[in-house]
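Encoded as structure tokens, here's the structure I'll be asking about.
For this depiction, one protein chain was excluded, whereas all remaining protein chains were kept in their positions.
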Amino acid sequence: MEKMENYDVAIIGAGVSGAATAYTLSRYELRIALLEKAADVGFGVSKANSGIVHAGFHYPLTTLKGRLEILGNLMFEKMQYELGFPFRRCGIVVAAFSEEEMKEVRKLYQRGLENHVPRIELCDRERMLHLEPKLSPEVTGGLYAPNGGVVEPYRYVFALTELAKLNGVELFTNCEIVRAERKNGLWELSDDSGRLFRAKYAVNAAGLYADEVSRIFGAEEFKIVPRKGEEFLLDRNSKAYPSKVIFPVPTGHSKGVLVIPTVEGTTMVGPTAEIVEDKQDTSTTRANFKQVFTLAKKMVPAVSERELITSFSGSRPSMAGEDFLIEPSKKVPGLIHAAGIQSPGLTASPAIGGYIRDLLKEQGLELREKTNVVRSLPPMPAVRNMSPEEADLLHKDDPAWTRIVCRCESVSEAEIVDAIRKGHTTLDGIKFYTRAGMGRCQGGFCSYRIIKLIARETGMTPEEVTRRGRTGTILRGRIGAEEKKNEN
Amino acid sequence: MKKHTRICIVCPAGCHLEILEDDNGEFTVSGNTCPRGKTYALNEMRDPRRVVTAVVPVNSEKTPYLPVKTDAPLPVPLIGRLLKKLYSMRLALPAKAGMVLIRDFEGTSVNVVLTRGAEEQER
Partner (left out) sequence: MKTENVDIAVIGAGAAGLSASSVCARAGLRTLVIDREETPGGVLLQCIHNGFGLHYFHEELTGPEYAERLLEKARAAGVEFRMESAVMKLRELGNEKELTVYSGADGVTIIHAKAVILAMGCRERSRGNLAIPGDRVAGVITAGLAQRFLNIDGFLPGSSAVIVGSGDIGLIMARRLTWCGIQVKAVVEILPYPSGLSRNIAQCLDDFHIPLRLSTTVTGIHGRDRVESIGIAPLVNGEPDLSREEIIPCDTVLFSVGLIPENELSRQCGVEINPSTNGAYVDGSLMTGVPGIFACGNVLHVHDLVDFVSEEAENCAANAVSYVKGGPPPMEKQLRASAADNLSYVVPNACRRGVTTRFYMRPKVLCRRAELLVKNGDGTVLLRKKLQYVKPAEMITADLPGETSAACPDTAELRFELRPEEEAKA
């Protein structure tokens, strides 16, 4: 039997909720384990997130998600200051194209006023076109919320996790919890490779699998229904790049197909929203592609399929009730659920961390602030954000700073090696951490160099390197290996 | 009477050739626009051959494989054996382009030559 580790809190799932909780708790004298089943953090729901920091006019304050969204939104500057992830408070507009739609917009505006959304504005057509020149001239009016913004969701999760780790949180990846037993007032958790963890409290932040994790704990029965969203990414040079996030008027369950100016300069259109059966379904479809582009072009005529560089999808963990379920289990002790965290989960996440901390405190967790907390992450230099003089200076200490591996996104070998040393050892992990492989050529020119760097730094053979873990290896053998084997 | 069709590979025109084989094993070729096409068609029936290009493993981390080619078309039935032999080789550096790696493969007088050279590893 493997040695069991003792923790105060075990957080299951390292997406926005789990990572924000780990980050919040890491300031206290606590032993925290962050358990993630994928090969890297944020690889579940959070990876496919649209990256929008919502403004807070969609949901009433009677909902938990509405309240946490407002609080979370306000925390992003501080978080960015500490963590250094890419974030821009560019503003959100909701565009209406008919009087019918304007009626809906006025309702949103009302809600915005009730929710005290700062400086929210109801706009006529002139004002809308002035605020966002890329809008179709067919726009009739809309609303403007200057406090909305965009963030890189995976960089955000990476940063939360990194700072948490610097403050003592232990991260375990490739760690899927399959059994939980209550013994002597503690949870004994075992993962799929036989590792064992003991913790006083557990937080179920398992995204799409929160219902299964709840079952493993013998806790409440609920069902997470995956609602898939597909997103389409346009080239950096796209003329459709707007200055603000453009929303249509929402319908039913979905906020609609948006045109998003990502923090890094690409334009994203989407997401769709459809219930799917398989939680692991990350496929994209032709029908959705057509639908998304039709809707996006209606709002921004400059959107063009020709500029598509890639598409991806992810599922929202939707639940009956459509609100966040963040509360202690009533069935079993020592378990806090953080389930059904769909939109505005990312926006709310800084506040979710604090909310869960307070719930744990109510449950008896002693919170003693650490005396020497690492308050911020050291800045992560990126060649693409540097002047040539700065890059040249860094090169004097380490020539890898001016060895460019990903030409499309200007990523140096030094940044990639840093990512690998921080534990990002899959192609996708490095892609999301450094942007290498995310550009025009989609890894065509840099993949082989990245694979070699991973092999060099970790001792893996190139054939063992995966796209994002498990059996997804990129290369499947070497010429002459069979013949060599037959000789020996 | 048997009918065979082939696309001629001698030049970029890629003529569609039709070859009729009678009961005595005699061939009649049509569809070619030049005599080379007729020769190609007859060879395809009697003794099809192809130039083979491949890579051979090298004893070097920096240059683990180097490209090779046959200096003349090789009878098709022998290609599998040639590839197997090439993949089980371990070339030592330095090696120059043009160097003969295999001479007169299985008595066909076809040689395998290196098409790219490499120096000894410095590290």
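Lettered A and B in written order, each chain numbered from 1.
Here is the rule we use: a residue touches a chain if its C-beta (ideal position, glycine included) is under 8 Å from a C-beta of that chain, and two chains touch if they have at least 3 such contacts.
For clarity, every value in this text was computed on a predicted model and none was experimentally measured.
Contact with the chain not shown here comes from a single listed residue; of A:K183, A:R286 or A:R368, that residue is A:R286.
Screening A:N6, A:S193 or A:N237 for touch with the missing chain picks out A:N237.
Against the chain not shown here, chain B presents residues 6-14, 16, 50-55, 57, 64-65, 67, 69, 76, 79, 83, 97, 115-116. The missing chain lies against chain A, touching residues 232-233, 237, 280-286, 289, 305, 308-312, 383, 388-389, 391-392, 395-396, 399-400, 402-404, 407-408, 410, 412-413, 440-445, 447-448, 462-463, 466-480, 482.
Convention: only the chains that are shown with their structure count from here on.
Note: centroid distance chain A to chain B, computed from Cα atoms, is 53 Å.
Those residues of chain A lying in contact with chain B across their complex are 479-480, 482-484, 486-487. Every residue of chain B that touches chain A in the complex is listed here, in rising order: 55, 57, 65, 84, 87-89.
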